[in-house]
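In this view, the complex is presented without one of its protein chains, the others remaining in place.
By written order: A, B and C. Residues from 1 in each chain.
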Amino acid sequence: MDIQQHAREIGLGLDLFSCIQCGKCTGGCPVSMTTVLNVRSLVYGALIGDIAGPIHEEALWDCTCCFTCVERCPKDVRPAEVIIALRSLLVEEGKVPSTIGNALMGIFRQGNPLGYAREDRIAWMDGLEVKSAQEGCETLLFTCCSSAYDIRAQAATKALVRVLQAAGVDLGHLGTEETCCGNEVRRVGEMGLFEMLVEEGKPLLEEVGVARMVTTSPHCMNTFRHEYQLGMDVLHYTQALARLLEEGRLNMTGRVEKVVTYHDPCFLGKQNGIFDEPREVLKAIPGVKFVEMDRIRDRSLCCEGGGGRMWFEGTNTEGRLAFQRVQEAADTGAEILAVACPFCMAMLDDAVKVKGLSERLRVMDIAELVAMAL
Amino acid sequence: MKPRIGVYICHCGTNVAATVDVEAVTEFAATLPGVVIARHYTYMCSEPGQALIKEDARTLGLNRVVVASCSPRMHEPTFRAASHEGGVNPYQVEMANIREQCSWVHPDRHEATDKAKALVYAAVMKAAHLEPLEEREAPVTPGALVIGGGVAGLVAALDIADAGFPVHLVERSDRLGGRVAELNRTFPDLEPVAEWLPALVDQVRRHPNITVYLNSRVTDITGFVGNFEARVGPIEAGLAPAQIQVGAIVIATGYNVFDPRLKPEFGYGIYPQVVTTLELEQRLSSGDLTVNGKTPKEVVFIKCVGSRDQQLGRPYCSRVCCMISAKQAQLVRQALPDARVTVFYMDVRTFGKRGEEFYDEARRAGVRYRRGNVSEIYRRGERVVVRVEDTLLARTVEHEADLVVLAVGMEPRPEAADIAALLKLPRSADGFLLEAHPKLRPVDTAVDGVFLAGCCQGPKDIPDTVAQAKAAAASALIPLMRGVVPMEAATAVVDPELCAGCGMCVEICPYSAPALDPLWGVSRVNAVLCKGCGACAVTCPSKAIRLQHFTPDQILAQVEALVGW
Amino acid sequence: MRARIPVENQDMLAALRGFLQRLLETEVVEAVLVPMETPSGAVTPALVADPALLDAADPLAPVLGLNAARAVGPVTIREPRGRIAAVLRPCEYRALIELVKLQQTSLEDLVTVVVDCPGTYTVPDYQKMRANGGVDRSALLAGMRTGDLASQAGYAFRDACQICENFAAVAGDVRIEFFGADLSEGIPVVLADELAGRLGLEAAPEDGRRAEAVDRITRSRIQARDAVFAEMRGRLEKEGVEGVFAACVRCHNCMTACPICYCKTCLFKSPVMEHEPIQYMAWARRKGAYRLPADTMLFHLTRLNHMVLSCIGCGLCTDACPADLPVGRVFRTVGQQLQAVFEYVPGRSVEEPLPLITFREDEWLEMGEER
Partner (left out) sequence: MAQKPAALVIGAGIAGIQAALDIADAGYPVYLVEREPSVGGRMAQLDKTFPTLDCSSCILTPKMVSVGQHPNIELMTYSEVVAVEGEAGAFHVTIRRKPRYVEEDLCRGCGACAQACRMRGRVVDTFNQGLSKRSAIYVPFPQAVPLIYTVDPETCLYLTRGVCGKTFLCKDACPADAINFEQKERIVKVDVAAIIVATGFDLMDPRTKPEFGYGVYPNVITGLEFERLSSASGPTGGKVVLNGNEPQDVVFIHCVGSRDPHTGVPYCSRICCMYTAKHAHLVRDKLPNARITVFYIDMRAFGKGYEEFYDRVKEERVIYRRGEPSEVYRRGDRLVVRAEDSLLGRTVEVEADLVVLATAVVPRADTPAVAQLLGLACSPDGFFQEAHPKYRPVETARTGVFLAGCCQSPKDIPDTVAQAKAAAASALVVLHQTRSR
């Protein structure tokens, strides 16, 4: 089996021959200390045509697709894509963990991995007025499936809408036609489903005809930016907020007298280089005392929510990275751990509870904090 | 003249000062007989340090200078020059080595300081007995001898000839171009050698200042920098040897390739599938890569064959094999697009300009690099099996191959040893010729006027060889262009009244400076040849030979100071 | 080739004298350097050009007052010179070889005649023997034949001879062999065919007893030698060189007697060892007391340094010492150890280079260079 050939066929940029086996990928891999997954040896096995040794099928699903390996690879090998390619082979053979299979099925049937009804996608709008994008708007708000269905995340989505509207943004939404972006679908290797999502979603978005899309999730932003080839400006909401601040449109009159720290999402930070805007927004909130953790920006620790891990526990349930992360946040003396991604929200919020830090630390979306200061 | 001595104690940063109490040594030195001034300074060899000596020499009228610092090997010329500028005869300068012989070897501050004082005392006592000596110059024969007609020799010859000096280029074989002429294409540009080497050879052959001696070797060299006399003997008998006079010599005798039969585990010479990089080069030139009439499907390169191998006495890296393998692997990929090409390596050393990029290109061309030092090769049917631990898999693998290429290392040429013996040139532990200083004098040798170019000094690729050859040319051009060379002033002299003519000095001298006068049966030293090493003076039982600057009274004064301490 | 010198009336001395006369008469050489008995009874080397005077030659006199190698030097050192033959004991021949290497003599135009040596007496003993009934040469010759060598009753061989294991003629242009020889048919002699032809000598077989006799004596000499070495080493370790030489009177006789000490002017007779008066005072102050002359011990150390590798063990230094110091024993003891280091046998061959002036490339390493 020529993995590289297969990867090309499914649209991955994996370049096995460029690899010098330096190990920088595995060294940076957030899960490499806790699972047998070793991306360097997978690349090597694929290169020499001896994949049987390094491969551990179950551990393949441990990859969070944080792409630290891709970002740091000195030779542009794109090591994570060997994992995606291998996952896609497993998908073809139907060898998928049941929870991931269910999520994919949910997306296929209902447009969301949680398997909720398509009609309920806009239930979060209760109490808000969000106009239909199809009627024409300046800015399209794209809500992640989590932002739309997950109860904790919904609060953040609502806050965001309030904030954007307060700033006078002409906001529209696709309504129940909004369907999963497929970022995670592609990363778990279900290329067929991903293609289908693009084929259906791209015309829908283009028909709306807006110049700018704001996403709640960095994951959605990532795939729209890089994999949809849309003719529009795709922004993460923190970017949108930062722009509004700069333009003087976002006036915060209230105060949030809290010590706040911030966790960089991999898809926002490492993969798309958006480090400053979320911080600018947080620092602009009156009363906020902003502190940094040690591992930030390019060195941020992954929350383990990406790459399908929202739907799969991983082979190692002990010592989740999110546990470590919330402890780091607590150690800074912060009262609030600000996030900018619904997956991070889910993983870290859960970790705060498990680690018994609820008294000291709250996980909040940046939009929620801004909304508090309105 | 009554000694007026200045003593200068160097801290050498912290090299000396960390262990030796330099202030105490300075105070002590100031009390010694004849000492007019004693100072200490961070780096005596620096410009301000030297300025101290000059200034004192002028204003205090010093006629002797003692510097307590490092070994005189490096800095004696520095302090002689500085003192000379201050009006002190350079041979009335004495150094006390309080670094290598004191601070670096004695951890105890108190003891080290005491020893430094003793060494300074001894140097002062010797300095008081030093006599002024005059440096002289000898004329230089305009012209150079270049031994070896490979790329290094060609380039060195051209630069010297272009600068207007006659060059005698001696080559053992019947053609110019050396090892490079055996290559097909060169890395990292894959440029055919034929596109530039013949032009270079032609330039040399047609140069009016260059005389080429093919099929010849240098059988004898006498003389010294500026005035060498060499005998060039044709290898074929019957032709008359040529006697040539030159001012400088460039040695460019090149290298040999390792004979892989010394690593019998690879089966070289047994299996037709196993060839060396040099042999593959010829096959690539001819375009025939078949083995036993079949086109190979699996090609394996094995690196470090005869390099980085202490067991074989070749601990060094041959520096070019990584790039040669990368080049040949690419060329094999081009020639045999269906073949799988695998390179087994320990470390990939592609360090030169465009080297890493070239390695990148090789991998992108589909060459598989696997980390592991191949352990053995054996036959399996029509193929051979390469057995190796893939250290990245941490597993032993058997890799079947139709063609195995051994990247053979470089080793010193036996002929270089002959030249070394003729000129009494030292060789380094690896057997290559030894440069005068590994960092700052990489092409000079222990023998003045003799310079090294190319792989006779150590393995190197073509750009580095050419640079080094030009460097050797620059070193050779300095005496040639100046027209004179300085002569050692601290030479040995014979007292004919005492000399019994035993000839021990003649035997012991590494420079053939003394000779027995056939009429009187006494020894006479040729001052031009004498390097002042003193071997003759210590050998002579009659003390009939005196080495100026190291006379018995000078040495005894020093010894007396030390044992009297 | 091996031949025999004809002997008449069992007169070995006459036979040898005749042989030497033949060398002159056949113009093989123009003169012979040989021990002669002077009219006053001393035995000393002389250069004899007149064949008639060889009647006083006494190559068999068992006495050694001077190493003849020293006498050969001045007559061979440079051209023009005559062709001569030198009659030498093995120890004299070995000293000669060392001097050749030191350019103090030459083998050109020289025919060396080396005679087997039973051992010698000191000059005073020899004189005493002559005065008190003479020297029993026939006993010595008999002992040489059987290998049962003994000194004359009441006398001992010279100290050096008692421990000499190189007493047989093994080199030289002409070797005269007494050991193991049945002299009734003549004295065995080994020489070049061409020379034998000129002297009219014919080839003669070896009787095969020589090796046995030599071996026997060698074994007993080595035994004696090793006992001396052991004793000497013990003394040197215990007393040091300074202890052994403590009684030295600095007469320099040992140096004068040594056949190999060749300097024109010894360092110790030159002004190098003369110091400023204030220097002597400084030493005296520092040490409290200072032995004078200052260079007594340095003299012996320097001589050891200069000569011990070439020491061929003739022992004349011991004989010359007025203070009865065991100079020769020290030289042989130290010499044996040092010569072994360089695998050097002094006097064996002119082809063997002097160790300390032999340039071996691997002994001289540059910085960074390794063997």
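Just so it is clear, a contact is a pair of C-beta atoms (placed from the backbone, for glycine too) under 8 Å apart; a residue touches a chain by one contact, two chains touch by 3 or more.
Computed from a predicted model, the values in this text were never measured in an experiment.
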Contact set of the excluded chain (shown chains only): A, B
Residue touching the undisplayed chain, where the options are B:181, B:200 or B:516: B:200
Sole residue of A:20, A:204 or A:284 that reaches the chain not shown, by the stated touch rule: A:20
Per the touch definition above, residue among B:12, B:232 or B:343 touching the missing chain: B:12
Contacting the left-out chain in the complete assembly, out of B:308, B:327 or B:549: B:308
Option touching the unshown chain, where B:48, B:264, B:313 or B:414 are the choices: B:48
Hidden partner interface residues of subunit A, rising order: 20-29, 32-33, 38, 40-41, 54, 68, 72-76, 294-295, 297-299
Touching residues (missing chain, whole complex) on subunit B: 12-15, 18, 42-43, 45-48, 50-51, 70, 74-75, 77-78, 81, 151, 155, 159, 162-164, 186, 188-189, 191, 196, 200, 308, 310, 315-317, 319, 347-357, 360, 391-394, 428-430, 432, 435, 437-443, 457-458, 462-464, 466-475, 477-478, 481-482
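The rule is simple: only the chains that are shown with their structure count from here on.
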Arrangement of touching chains [line / ring / star / complete / other]: line
Far-end chain from subunit C, centres as C-alpha averages: A
Distance between chain centroids, defined by C-alpha means - subunit B, subunit C (Å): 49
Sequence positions of subunit A contacting 2 or more other chains: none
Touching two or more other chains - residue numbers and ranges from subunit C: none
Residues of subunit C defined as touching subunit B within the complex: 77-78, 102-104, 262-267, 270, 272, 279, 282, 286, 306, 353-354, 356-359, 361, 364-370
Subunit A-touching residues of subunit B, taken from the complex the two chains share: 342, 348, 359-360, 363-371, 390, 392-393, 395, 397
Subunit B-touching residues of subunit A, taken from the complex the two chains share: 15, 17-21, 40-41, 44-45, 47-48, 50, 53-54, 75
